[in-house]
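The chains shown are only part of the set, and none of them has been moved.
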Amino acid sequence: MADGWQLFLESFWPIVVGGLTGTIPLALASFAIGLVLALAVALMRLSKNRVVSGIARFYISVIRGTPLLVQLFVIFYGMPSIGIVLDPWPSAIIAFSLNVGGYAAEVIRAAILSVPKGQWEAGYTIGMSPGTALRRIILPQAARVSVPPLSNTFISLVKDTSLASLILVTELFRVAENIAAFSGQFMLIYLEAALIYWLFCLVLSSGQSMLEKRLDRYVAQ
Amino acid sequence: MSRSDPNNSGDPGRRDDERRADVPGGDPLAPSETPDDSVLLTARGIRKSFGDNEVLRSIDLEVRRGEVVVLIGPSGSGKTTVLRSLNGLETPDAGTIDFEGGPSLDFAAPIAKASRFALRDRSAMVFQQHNLFPHMTVIENVIEGPVRVQRVPKPQAIAEASALLDRVGLADKRDAYPFELSGGQQQRVGIVRALALKPRLLLFDEPTSALDPELVGEVLQVIKELADEGWTMVVVTHELGFARQAADEVLFMDGGVVVERGAPAQIFTKPTEERTRRFLDRILRPLDEDGSDSPDST
Amino acid sequence: SSAAPEASAGASAAGDDFGLVKAGTLTVATEGTYRPFSFHEDGSGDLVGYDVEVAEAVADKLGLEIEFQETQWDAIFAGLDAGRFDVVANQVSINPEREEQYLFSAPYTVSSGVIVVNQGDSSISSFDDLAGKTTAQSLTSNWYELATESGADVEAVEGWAQAVALLQQGRVDATINDELTYLDFVNTNGQSGIEVAATTDDSSLSALTFTKDKADLVTAVDAALEELRAEGVLAELGEKYFGADVSE
């Protein structure tokens, strides 16, 4: 067991580095891009235009309905057959952003729908365009409802980035696998990786609490 | 804050300049144009059904510049629906609305979004249910329209808003959130929010319903002053005393039609319709057995 | 370019002719988590292993730079098909299905399969005894097929380590794997309560794997392997990792 302890200590830093150079930048970049995409898709889905909302529906359905692994495969290994060859990192960011776009779109749509209709009307009545009303009146209120589910999406993403090793991106879990393969101590190393993921997620989701607290200030307790 | 804000310029129906043209630092309660008695808004044959329920069955309405039109009538008679139609929040099934210098809408055909927005742009509404923005403080609620939509400089908007809040006794609630306000306080904020826009047409939906009687007097006094200053407005109210004094025209609605219309003196003293008479009767002596209501001290 | 390149250490600059992913560089796919063939020294150090060093030696002979791309088994063939890699060096065993799809170099590993059981389990002493037993196999190897053919119920696992864990926990009766993998395990972990119950008669051949359009490259690689064999380099590498020449 002393042996296990030493292995644990020796592998800690390499795994953390894998997280800092792979997992975290990949998750942050993809989530940021994915959120913008998701807002657009959510608005499209809410559109009264059948074609527009149909496109959004289809996108959401395909993204949510198929495994992320296959999405990564298609972008990295499938697209070269139609002449598009992307490097691992761009491929990974595109795939994860598209993925977040599909899931987060549904969360944002639900949150927008949860704001009472009277709020849109009050916005229109003071002369706002739908865009301004959305931005100034609806989204700030929708944010309150959507922070916890979006944080689910984000934290899932942090761990899903481990799939990026399939397309040659080295991240936290890949480093752990390397160590596990060498030592054969997969249980110990996987637990260690889990611990490190957890530490990262603690930091990241402290953002959730802060955001929630901030957004709750205008609500009766 | 620049005029090229993409969120604003993206809307073809937006013409801020037409809406508010006041001098910076001027009296916040001055209307944006001088009354001249020309027709500002004409609605003809407005119909609206919700499912099988025919809520408006051909409503005609004419509002002249500087005029105060008061809508009265029993609960469910369609008063709110009329206001909402005038403001473009409800799309009537049929009828026409003409707004002077702006859109001319015929609801027989589908209406372009831009025209609905133009309609809305020219008026401001006080909702029966307040609809304050819960995530903004009182002052933020009030300056949102002037600053974001009309591009009034923020310090000026705040000064004007503060003056208005002061006037309705809410100076000390400036930085409170709506959930921290009593019902009457919320309603006053709703009124101030509309006034701050200085719209061409003010639509009030029972602006005094949640107010205590003392404030009712206060708020009606403000509205009456606005009327005197030449603001144009359509008011749904149950305060007949107010209607009598401030209205240029009173419309009595029931069951989705205008049963009777005319000058307040005529409606309140010589209603021609039996239905109006009954309504007024019931109102003016609700539980009264004796008629003297004033305290000795006056 | 029809002339086969001379299989000499000096045959440089021929890289372009092979249609390589990256001119002048041999791009090699490997798992990096398959000890002792392809793994990281101390877990997080350099990529090493028998297959890795063989590939390096081959590239050296061809006068090419070498670049390893590490990914999972799932992605190795997809990446090869997509032209992301030139060659796979990951103990790919030659079988008829694969030969239909891919080109193989001359084999550089010849080994037998072993049935590994818990010490003292006398119920399995031959492949026939596997009938009705449960084995744990990873999908990457031919051993999966062998286990099925022997009549065993096969549980698919991710790799050798999980298979051993299942065996030790008594959740499976046996696992079939490469003798070399077993030996490496015993070398580093001790006997750990497991032992070999039987060894295959046939041996399995592993080779470098290419797409069908790389015939020229395969020819060159075969020549390089032949030289390496002749120079004793393959035997040396075998000694280094297994204590024996495994290339024949």
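Labels A, B and C are assigned to the chains in the order they are written; within every chain, residues are numbered from 1.
We adopt the following convention: a contact is a pair of C-beta atoms (placed from the backbone, for glycine too) under 8 Å apart; a residue touches a chain by one contact, two chains touch by 3 or more.
In this text the structure is predicted, and so the values were computed from the model without any measurement.
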Although each chain type is displayed only once, what is its multiplicity within the complete complex of this file? A x2, B x2, C x1
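Keep this in mind: only the chains that are shown with their structure count from here on.
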Chain whose Cα centroid lies at the greatest distance from that of chain B: C
Per the C-alpha means, the centres of chain A and chain C lie apart by a whole-Å value of 36
Whole-Å gap between the CA centroids of chain A and chain B: 46
Touching two or more other chains in chain A are residues none
How about chain C: which of its residues touch chain A in the complex? 32-35, 39-44, 69-72, 74-75, 78-79, 81-84, 159-162, 164-165, 185, 188-189
Tell me, which parts of chain B touch chain A in their complex? 7-8, 10-11, 13-14, 16, 19, 87-89, 117, 120-121, 123-125, 127, 129, 131-136, 144-145, 148-150, 177-179, 193-194, 197
In the complex formed with chain B, which residues of chain A make contact? 118-119, 121-122, 124-132, 135-137, 140-141, 215, 217-220
